[in-house]
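Note that one protein chain is taken out, while the other chains of the complex remain in position.
Right after this comes chain A.
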Amino acid sequence: MEKYKMHILICGGTGCRASASEAIQNNLQDAIKAKGLEDEVQVVMTGCFGFCEKGPIVKILPDNTFYVEVKPEDAEELIEEHIIKGRKVMRLLYVDPENKETISDSKHMGFYKKQIRIALRNCGFINPENVDEYIARDGYAALGKCLAEMTPQTVIDEIKESGLRGRGGGGFPTGLKWEFAAKNEADQKYVVCNADEGDPGAFMDRSILEGDPHSVLEAMAICGYTMGADKGVIYIRAEYPLAITRLKVAIKQAREYGLLGNDILGSGFNFDVEMRYGAGAFVCGEETALIHSMEGLRGEPTVKPPFPAESGYNGKPTNVNNVETFANIPVIINKGASWFNKIGSEKSKGTKVFALAGKINNVGLIEVPMGTTLREVIYEIGGGIKDGKKFKAVQTGGPSGGCLTEKHLDTPIDFDNLIAAGSMMGSGGMIVMDEDDCMVSMAKFYLEFTVEESCGKCTPCRVGNKRLHELLDKITLGNGTREDLDLLRNLSTVIKDTSLCGLGQTSPNPVLSTLENFYDEYISHVEDHKCAAGQCKALMQYVIDPELCVGCTLCSRNCPVDCIAGERKEAHIIDASKCIKCGACMEKCKFNAISIQ
């Protein structure tokens, strides 16, 4: 890297690529060429920077200037001004929404200040398609250290001492899991990386694989060394084409460098990695289901025991860990368990990556120490609720999690506290909701997902969730009764207690937690037939306030069913019998004249 004087890093994460970051890269390269600066300035497409809200992001090194919302047509100006003249392009810098100060270094932004990046350490710093850059940031040093200086047992002890727990949702101690797999003797063992990120609204695993694929390969090799496995398999969603491409490149480069394959670093240890593609089934996040899917079968779970550590892939001892869990391993080996276990809370060590999304100002990928409070995450890092609305709930743990409210805002986030509060860590999705979100509809939304994703093997999950969904549907249509609420609660408990795998055991959580925290809202649906948030179509009506309407005709022109009548410069009226309640009029009205009743 030292050859170049300056480096321009462009975010190549999915969000930024969708907003033309590739065109920015091309334009920058063209501008550099036009000025004859090819030997001095290098343009690198990196993994996700995390600050998706402000993407596409372009960062210039060595002066650490962080440009936001860059467009392809800005490329020439960036080269001309910043690179050649050394002047920052002020209009592309981040402006702090509170004090309106311009900030050029990401370190000082509210979004980044509280973050500690361990799993995401290389995302946004290195070119993920160049193994040399990974190596330059201590890459494969941990593998070297394990092979040269440590026995498999001392590696396991180190991971145990670090207190690392599985980041895929379960929170099982990783070191212990490795030990189980190591203790089972067999002629063949497997290390499996679960990259079947199915939780809607969570994209940390994909970002790690896109931004730092080698960290996962290195950790898998270390795991293989501890348990005596020479084969690794990454089970990845087919819907992640960019992550797949980058992993393929990484595997090839690692093999060329002798970091995968036979006799790694001259130690006599063999380990290689191959890939298997998922085909869209949420239940495959469950490890026994995932293993069946790897074998070419329907991804249905089986009863544990036997655990995969005894009999997994092809009936052999198998250790399954999630992407983020693996990404932590090299750092723990390099810096030591005692460094790692000082970060975090008493029972949950280290950091956790969250995908912060929904009605929040700073949507993005964040990594914070365990024990950070929800308030810090939502208000300091997330920048508060969008459009100055009122915070209502935050949903953690995806379809298996629950909704937390105002009263939980000061709860330190860790595995145990979230469970105690009626939710769970899950893979780290964190969706913020405001006053316009109806909690009954939210529960229905998650149940719709579960019903679709239930594999159908066990009755409580297959039939029970369907019934839950029907009840919720009935309530949102205004036909629910108080008895239905009791039924919802009872049925949820039965499903939780009797389902075969993690999917069914957690699927009623969104129902239970909303019943617990937003009972009033359920009551107003069933007793008063009102949806305060204005989301349940059957219970609402759009009306135009004749006092506020100026007759601009914008609403009637945008109405897809032509149900708004009125002359120009006169108040308009909505014909409720024809209205399909799409909300297009309210969205377009510039005078706040349209409301929901």
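Note that in this section contacts are C-beta pairs under 8 Å (C-beta built on N, C-alpha and C of every residue); 3 or more make two chains touch, one makes a residue touch a chain; residues count from 1.
One rule holds in what follows: contacts and distances are computed from a predicted model.
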item: Name under which UniProt lists the unshown chain, selected from "NAD(P)H-dependent oxidoreductase subunit E", "ABC transporter permease", "Aldehyde oxidase" or "ABC-2 type transport system ATP-binding protein"; value: "NAD(P)H-dependent oxidoreductase subunit E"
item: Candidates A:233, A:260, A:433 or A:447 - the one touching the absent chain; value: A:433
item: Which of A:28, A:78, A:202 or A:443 contacts the chain that the document leaves out; value: A:202
item: Residue in contact with the excluded chain [from A:395, A:450 or A:465]; value: A:395
item: For chain A, residues in touch with the removed chain; value: 13-15, 18-19, 52-55, 198-203, 206-207, 238-240, 276-282, 293, 295-299, 355, 357-359, 363-364, 395, 398, 429, 431-433, 437, 442, 445-446, 449, 452, 455, 558, 560, 580, 582-584, 587-588
